[in-house]
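Note that one protein chain of the assembly has been removed; the remaining protein chains are unaltered in position.
The letters A and B name the chains in turn, as written, and every chain counts its residues from 1.
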Amino acid sequence: MRQVMLLQIVPALEAVLFAAGTDGLSTQELAGILQVPPHEVVALCDELRQHLSTRESGIQLLEVAGVWQLSTRAEHAHYLHRMTESSTSTTLSPAALETLAIVAYRQPITRSKIESIRGVHSDRALQTLLYRQLIAEVGRENAPGRPILYGTTDHFLQTFGLLSLADLPELPEEPQAEKLVLFEQESALPRD
Amino acid sequence: MRQVMLLQIVPALEAVLFAAGTDGLSTQELAGILQVPPHEVVALCDELRQHLSTRESGIQLLEVAGVWQLSTRAEHAHYLHRMTESSTSTTLSPAALETLAIVAYRQPITRSKIESIRGVHSDRALQTLLYRQLIAEVGRENAPGRPILYGTTDHFLQTFGLLSLADLPELPEEPQAEKLVLFEQESALPRD
Partner (left out) sequence: MDEPDYAIQLPHFTGPLDLLLHLIRKQEMDIHDIPIAEVTHQYMAYLSTMQETYLEVASDFVVMAATLLSIKSRMLLPQKATDVDTTEEDPRTDLVKQLLEYEQIKVSAEVLRERAMERALLFTRQPMDLSPYASVGPTPLVAVSVWNLVDAFRAIYRRLPKETTAAEIRTAVLRMEDVSRNLLERLRRYGRCFFFDLLQSANTRSELVATFLVLLELMKDQIVQCIQPHPLSDIEVIYTEKDVVSESMPAEHHDKG
């Protein structure tokens, strides 16, 4: 009976690991989330692993350094390779550019701070910038969860032709809320 | 034979959608990555969707904002809430929601038209929606002052789980003019 109950948690386990992404989750963390004792977490993970392989899923369950993590299988690597080719463009999306501007002027900065400035989730933009090596992890904030701090790279300086960060143009006089209302028209920025 | 070949691609499809995460992939992109014609992509997606549901997976396949995307299932939401800190997306105020509904159903639309429907100034609601990137400027009206026209974004579709604008729930029936006639007798008032 207990066994049956446990098996019903396998889909929940899969969902939680799916959403956790690359970070994965430790046995301890999973025990907390699923509200089962740690040794049962291990049994559940074995169950999920078996499920995934017998049903020929495209994803697999790995245990790396005490952390459980879903990942793709080696045999599909060439599809992922093709994915990177289709996604390389020579320009940055407006979202990526905005995110880069925030990192450049406010570094070091966490993802959640970036998102609170932009008003939307910025996972994808960050991923693009990391992939393009315009930004990199530069440390961890001394705060709960020790979130990653991002900063710009040397490659960023090169791409934008800057000698150093001090070389970044000063931001235009900060538009105050009043100005937002009064000047709805785009005003031309002074260029050098 | 061809059929068998195709089915072998289902795990690859799952793998690439897994890798794409929040971004999702369009039918067109999937066709390029998997090297199959677009109509077969749709068949494959149906196949994957069925796979996932018959094997009681914790994840499901959705079609949102023109892309295919894997997500967790609603019934596991409470486990996931336990895992993630409350997301950045706080709920919208009733005023912002009203404004959003007007933009969604009447786009492209100017601020003054929105205000005339709501009967109230809507600066703040608009500002909030722009900030949350649920709406964006989509052009200018060809009228005196060339007022800004607003429309909804892809992020709007994502947030509301819509495939496209055509997928918007239908507006409630508006009482027809004929109904006005019904009350003619009860009223001493002239009707036109």
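Just so we're on the same page, a contact is a pair of C-beta atoms (placed from the backbone, for glycine too) under 8 Å apart; a residue touches a chain by one contact, two chains touch by 3 or more.
Computed from a prediction, not measured in an experiment: that's the story for all the values here.
The residue touching the chain not shown here, chosen from A:L6, A:V42 or A:L80, is A:L80. Touching the chain that is not shown, out of A:R55, A:R73 or A:R132: A:R132 (per the contact rule at the top).
Across the entire complex, the residue among B:L13, B:L30, B:L48 or B:L70 in touch with the chain not shown is B:L70. Listed for subunit B, the residues touching the missing chain in the whole complex are 18-23, 62, 69-74, 77, 80, 84, 87, 89, 91-95, 97-98, 100-102, 104-105, 116-121, 123-124, 127-128, 130-131, 133, 158-162, 169, 171-172, 174-175, 179-180, 183, 186-192.
One chain is missing from the display, and on subunit A it is touched by residues 15, 18-22, 72, 77, 80-81, 83-85, 87-92, 94, 97-98, 100-102, 104-106, 117-119, 123-124, 127, 130-133, 142, 159-162, 168-169, 171-172, 174-178, 180-181, 189, 191.
By our rule, only the chains that are shown with their structure count from here on.
Touching subunit A in their complex are the following residues of subunit B: 10-16, 18-23, 29, 32-34, 51, 55-59, 70, 72-73, 76, 79-80, 82-85, 87-89, 123, 127, 131-133, 148, 155.
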